[in-house]
Every structure is written in structure tokens, then in C-alpha cells.
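Only one protein chain is missing from this complex, and each of the others stays in its spot.
Letters are used for the chains, namely A and B, taken in the order the chains are written, and counting of residues starts over at 1 for each.
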Amino acid sequence: MLPTIPYVRLRLHLNGIIDIKYDFFSVRTDNQGGSLLKWIDYQAPESVADAVKILADSNGNARPLAGGTDLIVQLRVKDPRVNAETVVDIKKIPELNQMDYDKSGGLTIGAAVPLHLIYNNPDVIKHFPAIIDSASLIGGTPIQGRATLGGNLCNGAPSGDSIPNLVAHNVVATVAGPNGTREIPVEDVCTGPRQTSIDSNELLVSLYFPNPGDGFGANYIRFIPRNEMDIAVAGAGVSVKISDGKFVDGRVCLASVAPKPILVEGSSKALIGQPVSDEAIQKAAEAARDAASPISDMRGTAEYRKHLCEVLTRRALNTAVERAGGK
Amino acid sequence: MTTKTHVQTTINGEPVDFLCEPRQSLLECLRDVIGLTGTKEGCNDGNCGACTVNIDGRIVTSCLVLGVEAQGASIETIEGIADGTNLHPIQLAFLEGAALQCGICTPGFIVATKALLEKNPDPTEHEIRFWLANNLCRCTGYDKIVRAVQEAAKKMQEA
Partner (left out) sequence: MTTKDYDRNVVLSTQNDFKVVGTRPVRHDGVDKVTGRAIYGADYDASGLLHGKILRSPHAHAKILSIDTSKAEALDGVQAVVTAADFPETADKTMELGEDETKLRDLRGNILAKDKVLYVGHAIAGVAASNPHVAEEALSLIEIKYEVLPSVMTTDEAMADGAPILHEDQTTEELGNDSGIVSNVAKHFQHIKGDVAEGFKQAEVIVEREYNTVTVHQGYIAPHNGTAFWSADGRLHIWCETQGSFVVRDSLADLLDIPVSMIRVTPTEIGGGFGGKIPIYVEPVAALLSKKTGTPVKIVMSRKETFEGSGPTPGSKIKIKVGATSDGKITAAHAWMAMEAGAYAGSPVGAAAQCVFAAYDLENGLIDGFDVVVNKPKTAAYRAPGSPNAAFGFEQALNELAEKLGMDPIDLRLKNVATEGTRRVDGPVFQRIGAKEVLEAMREHPHYQSEKKSGSGRGVAIGFWFNIGFDSACNIALNKDGTVNLTEGSTDIGGSRTSIAMQAAEVLGISAEDVRPSVVDTDTVGFTAVTGGSRTTFATGWAAYEAAQDVKKQCIERAASIWDVNAENLQMEDGVISSKSDSELKMTLKELGAQLSDTGGGITGRASVKPRGVGGSFCGNIVDLSIDEETGKITIERFTAIQDAGKAIHPSYVEGQMQGGSAQGIGWALNEEYFMNDEGRMTNSSLLDYRMPTALDLPMIDTVIVEVANPGHPFGVRGVGEANIVPPTPAIANAVYDSSGNRITQLPMSPVAILEAFKS
């Protein structure tokens, strides 16, 4: 008798085996949430200082509004984690709209720059082409007219497609608060589902992509059941740096397989110092699989997601190596 | 609590002022406040594309834009695609190619297609499908829509 794949089995995971301690992505499960915005106040400051003051004066009840493609939906469904009485439109602040490729070979992208401006930017295309991997697949074309990398990061979804990509690029976030600005490595921004290390009285100003130097290649890929318009069942953002046929650096960051995007130390260990080879890549992929701690939900089972981590990491590393000129 | 904001925009080339609450989306403003009901609502969370409009040269889902954010913006909706009584080549291609059935998704597809062909006058089938992946159609299976976009591209290049 050939097997059948029971739907019941998927439900059993939900019923018994898996205890859902955190709600991974879904802002759409609350039946009482409704579909329209409740009352909000709207402010559109024109300086970082003014924006920070509004945020600080709001006692945690204000949220920055960039593209709004997550925030407006969350406010409509009354996501309890995103309860804002004031939205602060940050698109009129000059620093948040900058795209600046500097002499050192680094790139600054303001927190409010929409994705379409990023993937059409000549400096991005020339110097940081791999960021286009995620910038061009978040939502569809009209979403990319509004959505931002800054918003994707601050939204703190474990499934945020750009976050592993930013982590792989060693991006540093500049955050302004009442006590001035501070810099945070991007891998330290997300702390849990929809939780970040950026305080409610702070504002993400920009993301800095340091010059990766020669021999660098990166890639982000995700798995979705459709070909577009979907949330990653799992995603892998990777980068490698190759010198003399050896990996001198390697970073693997996974989406959708833990309460936050995770930078996999074991993958870096498996790569760094090793000759560029299928074996090293496979070991890094297996380390990614082992590091994942996903849940089962409507988008996939835990077991399936772990498996995908291996597949996606391997495929992404192969592309990154190719881009680094290593193959 | 009932304070309304005065928003000044240009819609389909004409200056349009309106009053709205911050909680009203641009889609609600277009439909309920201004009376331009050609822009449709299918999901109200950015996933169906029926509410696609062009703001300052870029398509967006108007359900995910606040009306107050449109201050100073130039907005193009389906009502502004034809030149008076002369249909746009995209509209003609959809009509002649039977690229619509119920028609509810059609305004979004046409607004999105116009933006595509302005950016890329000769797109491949894959580029068309990728660009339009945020616009759901449940009637046609997309076959005749993709062909209509190809036909419109051809006609516009010939023109």
C-alpha cells in the first residue's frame, strides 16, 4: 500500500507535539481584530531630533511609519504587540532618505528608502548586488514601491527576508535616541518575534554596508510554495570571502526557523580556513540545519523547515561562491 | 477625536483637495471621500493588487497608504488612464484580447501594466508575470492578461 500524507498528521503536530510558545509571524489570527484602523494620530516630523522627541513623548505608544506595509496591516488587525496611538511618518527626514556610496567603498541606506530605489540604484547594482536578492522579493512590485529595509528590520519578524541578507553583509544600524546616536551590528537588532533592541523612543536612521573587499560574494534565497507573494517557510542569507581558493570568511543567517533570524556560528566555522569545496559547503549547510529550531505551522512543519535550511544554505553558498569568483 | 486633515494632491493631472482622518487609507479616501470608485478593494492588506494606483511614478497598493501621506503627491488611478474618450492601448488590448471576465481586478492590472511598460517597453513573458504577481486574478488564469500586455507593448512600440 502506497502511503498517504494525512492532513491529520499536520494537525497532530499542532494539537499535541508542538507547543506554540510564540507566534512566529502571524498577525492575522486574532478573530476579534477587525479589518479597519482604529483612531490614530499622524505626525510627520522633518528632523531626526523632532522624530525622537515625538517617540520619547509618546511613552511607547508611537510607531515610526516608513512604507507601512507591515505596520498598517498590524494596526488594522489590532496586533497586541503593535499598539500605536500615534504613527510618526519618517519619510520627510533627509537622513532617512539618503543613499550614499562613500570613498571607503561603504554604502549608507536611509531607513526610509523604499526597496525599488535600492534595487535600481547604480551603486547597489555595482557594489552590493546581493542585497537585490531580498529587496526584489519582499512583497510584489507595488509593495516594493513603499516597503523599506529599515522597516523590514524594525518589524522584527523572524521571516523578514532582508534581515539575513543584511546580517550576511555585516551591516551596522545607526539608531538615534534621546541620548544621541548609537550603532548596532544588525545581527543584534532582533531579539524575538517582533522584538528588537531598538527602544520605543529610538529611531533607526540608516544602515551601513561596509566595503566587503575583494573575493566577496553573497546571496539570499528563501523557500515559498508560490513563486512570489509569500512568506518564507525558511530563508538563508549567506556571504563568503574567498582568497587563494580558501574561505577567509563565511556567514550564514537563517530566516523563519527560530524566534528571530539566527546567525549560524557553526556554518562560519565549517567554512573559514577551508578550501572552497562542496564538502565545506555541505558541512556549513548541515550546521545551519542543526542550528534551526523552527515550529510547525500552516507554512510548514518543523522537520521540513530544518531540512530546507540545509538545502537553502547549500544552494545560497554555491551562488555566493560563484559571485565571489570562486567557481 | 474627529479632527480631519486637509490633504492637497494632484489626481489624474488635476489638483484635488480632500479632508480625511489619519485612520483612513488612501484607498478609502479615493473611494469614499473623493468618489473615485474605479480603484477596488479585494483584501485590504496589500495582497491582491486590486487597489493598485501610481503615486509619483511608482505603483503601490493604496490600501497600505494613509490618506494623509498623500500630501503633495501626484496620483494616477484607473480613471486617468484613458485620454478623454480615447482608450489607452493597454485598455484596448485588454478589451480586444478578452483579458477580463468579472473585471474587478482589471483596474489594478491596467495601472500596474502601464507602469511596467513605461519602465520596460518590451518585457519578456517572465518579466510580465513577475511584475504582475502582486495582482491576483481569479477568472482568467492570467493567460489572456499576459497576452494583452504583450500586445499592448507591441502596439505602443509601433506607435
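The rule is short, and it goes like this: contacts are C-beta pairs under 8 Å (C-beta built on N, C-alpha and C of every residue); 3 or more make two chains touch, one makes a residue touch a chain.
Here the structure is a predicted model, which means the values were calculated and not measured.
Only one of A:Leu149, A:Met229, A:Cys253 or A:Leu271 touches the chain withheld from this view, namely A:Met229.
Taking the complete complex into account, residues 21, 23-24, 31, 35-45, 47-48, 50, 77-79, 81-82, 87, 91, 94-98, 100-107, 110, 125-126, 128-130, 132-147 of chain B touch the chain not shown. Within the entire complex, the positions of chain A that touch the omitted partner chain are 2-11, 14-15, 26, 28-29, 31-32, 34-39, 140, 223, 225-231, 233, 297-301, 304, 307-308, 311.
Note that in this section only the chains that are shown with their structure count from here on.
Centre-to-centre spacing of chain A and chain B amounts to 29 Å, using the average Cα coordinate of each chain. Chain A makes touch with chain B in their complex at residues 28, 35-42, 44, 65, 67-69, 72-73, 76, 87, 89, 91, 114, 116, 139-143, 145-146, 227-229. Chain B meets chain A in the complex at residues 1, 5, 21-25, 44-47, 49, 52, 55, 58-61, 63-66, 68-69, 71, 112, 115-116, 130-135.
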